[in-house]
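Structure, as structure tokens:
The excerpt is restricted to a subset of chains, each kept in its original location.
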């Protein structure tokens, strides 16, 4: 009996899965058909099979992995620096009047600056190598992280602070024992917001200034009119984005098991 | 957001160029020069725009945003091969030639006191290039191979915009850079060393930059193109006959120092560009070489993708 | 929160307090600008980092001469169209997906695929399809803004308080009217939140598209100025686009507080 | 007009979510006379809200029927109005617009709507607050707007789910008195849910105690108090204390089995 129940369930799950992806399947099949029949110019839309072929080819030849490694390295180092600075500045400006007085207006003004527009500036200052990309990623990711850390710290329930106080926690220990853990969800949210920004900046920088990486691979596809390479690079970017998003989520789930 | 200028009954031709002054077609962006085009305004209207790279121009052509564009060896070759523009494209005029013995050819410069003085010294160095996979990049690749240096592994290419080459060489971010005519003026005045030039690389001159149009535009607006071809020929003649005036007009219009433009335009420091008609033989040779160097998969018959029929007969 | 004290000393007469608070509030920015002015031309050559005075003079010049407006208006137009379309379509999609399973089944998978892509990676693809120019920029702005708006309206529309819907039903509202009379208004605050999140994203998308491929617009102006080495103008253009983004965010916040008197 | 007799027969309700089934209501039958004030008390989770939402027509019974004046119901209808514990006011509408909502949906014309709304706003002592939004009101005011909104479109039956549960005692008492006044004036059938025994006994003509989950009828008490007297006199009276103790004991028997502790 148990068997039949689980089989019934599996079937149900299968049907649900089918419902949720049938539209994608239709579109993919249409893509292949339309491209194979030549209804759309090859350069605009090469058949899906060609794109996948190119993807496999680029991956096997190592170009794709190499590019992905470059991109990830730049995005990660920048994001990491932004996390360190952003969390410190954010938490301090919520807890310390002087820091808050100094940074609040700067954050208000700095946050809406489209950092992407600084790419030419950074090419000028730091050249076009890895450093300028990493620094710009750090600058771009700093704002959301700092703002979220600040707001999360400000929003810590006063009763929690009072609870700790009455049980004998000193001012200094308060930060570690209460403020940081209580603000952790907000801080992580800031990092989650910053992650796609780090990728955006890296990609655009690679497209504009070259130096390898997935962005360069993609724009090279455009420059040499190899549209399958463009699509394949986007597949890779999608996978990278997906993996990073999942990764952050699972870190969050593990770290914030209590939420 | 179609900002059709003028309009009237005549068709509008969209033209995209990349480098001011160096691309002769860019002169058409200057109103005073447009006044010299007799058919313009009657037989056709013209919309001129500037792009940051030739692939951008090709994509604009593919999307139907412009009808013709200035291209260079590799962008033309790969566009034809990949049929990047639906219905493909045809070259309708030459813009300039590279490696002509009596004219400027792409030259690689290093700093005046640098120990990089000849091709062999480039091994293991950082080389400035505007963009990989272009005809300019091909000059490097061809010469390095001749000198037994592997362009993939033995040197490091650094992509930089041309205007920042000089400062990049000066503060050592790259060891050498390849200069087009417009920027070479500055390199010379800084006292940079020429390491090698395309004349050392190619045995013979070859057409490097071209005016190309999409076949569908040529079909739809053939009368307009005919009239444009005549005007284009006329403008080139006008430029040669009134050099000084054109130099100051161009400098003013593109906001460049007049001395800079005067330092090369239509002198022996400029490319060879007297004849805008297409030389099929040399073009075929250039395309074969691009295939040889691996910039395109295989060569093709240029007769099918180039035509002189829009240019008036006779020399200029 | 008790950080008001620093900004409004009580010993000062009241009418002055506001002014003093204002000045005190902006001192940090002045400090920053002074540091910038010092560094420029002293530690770093002025050509590489023009000082704030030069940059603001150039900005004023750009604005006064009207030189920047053609590019600026084009960019603002691109943002407005892209963002506007993403609001219209995003809200419809979000509410539709939340309240109807077939609609959700069709679109969910595409949005999940779009989600992990940094939208600017689609610029080259957009160039293939649409060429270089306004349509590409608009498409990228649209795509980049779509998800925050869809997600916010989807979540809000799924979580509309059951009791609100029941309230309306007991008073005789049903069917599609329910969407219009209850689900949509109940979702407005989150839609606004989505739009507020989307505005800075829209500007990032815009500048990316214009940097990668464009022949006009403020992003192109920045790149072009950088390429010919006119760094003062480049910085001025950055100031202009940042100010525009800032004004857009602020303007929206004002609008939001007007529209949402009830929230 | 025979108004608002509610007949509940052999009612069962089972919640299904995934593989789990929760029996919320078990074979429940009772009747509320037109114009009667019935209170339902019962342990937490025994199915009181479920019962109310079934009568309102928001949920469908698993089996059994609910009839209003003899006609079985099928879905929500304007003959029954619910007052929710959390008010469920439309936050984007002002007090006046909230009160007018039901009239709007039932085709009353502008003037009529405004007039009726004003009458109920006045009745609830809310005049002067017509243009305020719900967020600007205190809990007690919100609850009165909710009551006005439901009364305004004139349902025969009022269904109230712990409407005063979120309010503090003084506010709660004053709204109880207010509700009693209105009920006496306009004569509606009221089904009132609470877990506060004092409230139940003070307000209603009959109290039904429900068993632990799955809920069904445990016992019913007729309340016989002289309601012409003031609150103070009523709640200090012996009769009140006695009935209250009886109901409390009956409820206590059920809650002793409470396992949440």
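Read from first to last, the chains carry the letters A, B, C and D; within each, the first residue is number 1.
As a working rule, contacts are C-beta pairs under 8 Å (C-beta built on N, C-alpha and C of every residue); 3 or more make two chains touch, one makes a residue touch a chain.
Worth saying up front: this structure is predicted, and the values here are computed from it rather than measured.
Trainee: Only one copy per chain type is displayed here, so what's the full stoichiometry of the complex in this file, written with the chain labels?
Mentor: In the complete structure file, each chain type occurs as follows: A x1, B x1, C x1, D x2.
The working rule: only the chains that are shown with their structure count from here on.
Trainee: Please indicate the chain closest to the centre of the assembly, with centres calculated from CA atoms only.
Mentor: C
Trainee: If you take the mean of the Cα atoms for each chain, which one ends up farthest from chain A?
Mentor: D
Trainee: So, what's the distance in Å between the C-alpha centres of chain C and chain B?
Mentor: Here the centre of chain C sits 39 Å away from the centre of chain B.
Trainee: For chain A and chain C, let me know how many angstrom lie between their CA-based centres, rounded off.
Mentor: Inter-chain centre distance comes to 18 Å.
Trainee: I need the residues of chain B touching at least two other chains; which ones are they?
Mentor: Residue numbers touching two or more other chains: 59, 62, 161, 164.
Trainee: Let me make sure I understand the interfaces: which chain pairs count as touching?
Mentor: A-B, A-C, B-C, C-D
Trainee: Please name which positions on chain D make contact with chain C in the complex.
Mentor: Spelled out, the residues of chain D in touch with chain C are 53, 56-58, 75-78, 80-82, 84, 86, 88, 90-94, 101-102, 105-106, 133-135, 149, 153, 155.
Trainee: Considering only the defined contacts, which chain A positions touch chain B in the complex?
Mentor: 41-44, 123-124, 127-129, 209-211, 220, 222-227
Trainee: Taking the touch rule as given, give the residues of chain B at its contact with chain C in the complex, in rising order.
Mentor: Going by the criterion above, the answer is residues 1, 16, 49-52, 56-57, 59-65, 161-164, 255.
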